[in-house]
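The next block holds one structure in the form of structure tokens; read it before the comments.
The block that comes next holds chain A.
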Amino acid sequence: MIPGAPTGDTLLERAPVLLRDWLVGFLPGPARWAAGSLLMIVAILAVFGTLFAFLTLAERKILARVQNRPGPNRTGWFGLLQPFADGVKMLTKEDIVPRAADPVLHFLAPVALIAFSLLTFAVIPYGRHLVPVDLDSSILYFFAAGTATELAVFMAGWASHNKFALLAAMRALAQLISYELPLLLSVVPVVLATGTLSATGVVAAQSGWKWDLVPRWVVFTPWGAAGFVIFMISALAESNRSPFDLPEAESELIAGHLTEYSGFKYALFFMAEYFGMCALSGMAVTLFLGGWHAPLPLLEFIPSYVWFAVKLLALLLGFIWIRATLPRLRIDQLTRLAWKFLVPLALVNLATAAFWSLSAPWPGPLQLLRWAVALGLVAGPFLLLSRGLTAGLRPRVYRYA
Partner candidate 1 sequence: MDSPADHLWLIPALPLLAAGLGALTPRRGRRFAAGTAIAALAGSLLLSIAALHEALADPAAHLYHNFSWFDIGSGVMRLGWLLDPLNALMCVMVSLVGLLIFIFSLGYMDSDENFARFFCFLSLFAAAMLGVVVSNSLLLLFISWELVGLASYLLIGFWFQKPSAAAAAKKAFITTRIGDLGLLLGLVWLYNSTGSLLLYDGGGGVLEGSVLGALAAPVLAGGFAASTGISLLVFCGAAGKSGQFPLHVWLPDAMEGPTPVSALIHAATMVAAGVFLVARVFPLFSADQALAGAPLHALTVVAGVGAVTALMGAAIAVAQHDLKRVLAYSTVSQLGYAAIFHLLAHAFFKALLFLASGSVIHAAHHEQDIRRLGGLRGRMRATFATFAVGMMALAGVPFVFSGFWSKEAILHAASAWEVSPLPLYAGLAGVVLTAFYMTRLLCEVFLGAPRSPAAAHAHESPKVMTVPLIALSIGAVALGFFGTPAWPWLQSRLTGAEIPGRPLLEGGGLMALSIVLVAIGLGSGWALYGRRARVAAAAPDPLAAASPRLFSFLGAGMRFDALYAATFGRLNRFGAALADVLDRRVWGGAVATLGRFGELTGFVNSVVDRLGLNAGFDAVSGRFRGAGRAYSRRQTGEAHGYLRALAIAFVVLALLALIGGRR
Partner candidate 2 sequence: MNAVLILIALVTVGAAILAMSRRNLLHSVLLFAGSWAGVGAFFLWAGAEFAAFAQVLVYVGAISMVVLFAVLLTRRSREDLAPGPVSRSRAISAVLAGIAVAAVLLAAVAGTPLAVSAGPAPAVSVRQIGGELMGPHAAALLVVGVLLTVALLGAVVLAAGDRPENPEDAP
């Protein structure tokens, strides 16, 4: 492993791996790799499946609490069984397929969506030894898989042979494509700084503490913080959440491109959305929050995957929190935010990251100057562009009203 993590390799740390080796040991040589990977897949599905379930519950509970109401507490103790109740409801509902719909695409859409979302989980390093697939360019793989989901959205929209569905699909696509750019651009500085495209490489680069107090996470650098903010906003948009959940917003276009779906397919869509959210949060943790590194050296004894889980849950609750508080954005405001605010910011951020890495070897006192310039480079454009955002907004003119 990376030197400088002397105490982190405790028994607990290696427990999952030992477990797997033990299980796989029963099988003959060649099948061992297949079994191991199968096992990994099962583990991921299980963990994130339950996470999905309780996440829905948590979301509804928190939303309720924010709106000063108890939220689901009838099913099971404090409503803990609510997800299972939903699950049963979804499974028992009739799966209606419109006659004029394109059966193949209609069926294929949710499947593709789930498939591609799950693909993205393969490269996230959950723990020191818990990296399902350690690719040299895993970040690139993550985003390649991520963009494939757009196809599924289109399929859903088109296959349901419904004007609203198609229109919603188009809006969703516009949003997804718009926010893909800032997403990628905010990642580029991280790659630039760490010098590698593999997730484990990035996490390894964020190991260690400065003055044994401040961990060397990317988020604690000026451009890292800006990048993290941009990444989170884009992630929200990518997963159609909160202020950006226009496509399936109830008050707008019924259920957006999901209108013609019901029953289990609808559940699948719902699950895929949550998986997307989790995957993006996981990548955010890996890239910006130091992956499975502990915040303080003395907390090293706690196993790495625990830290990963903590950070992940924190981000997820953040998502839910934002959903509870922020109003929904209009489609033109949404795209303007992406193109006129986030993309330029990301580009400038790239410049600051370059400056940051070039000015690294500056002697002591100059470090302050380095910080000052970096902060200026981050804050300046932010203020300028934000002022640009609100200028020129005109009341929306309805052409066909």
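As a convention for this text, contacts are C-beta pairs under 8 Å (C-beta built on N, C-alpha and C of every residue); 3 or more make two chains touch, one makes a residue touch a chain; residues count from 1.
On how the list was made: all candidates are chains of the complex that A comes from, given by their letters.
Treat the numbers as computed from the prediction; the structure is a model and nothing was measured.
Listed candidates 1 or 2 all sit in this complex, but the one touching chain A is 2. Those residues of chain A that touch candidate 2 in the complex are listed here as 102, 104-105, 135-137, 140-141, 143-145, 147-148, 150-151, 154-155, 158, 170, 173, 177, 195-198, 394, 397, 399.
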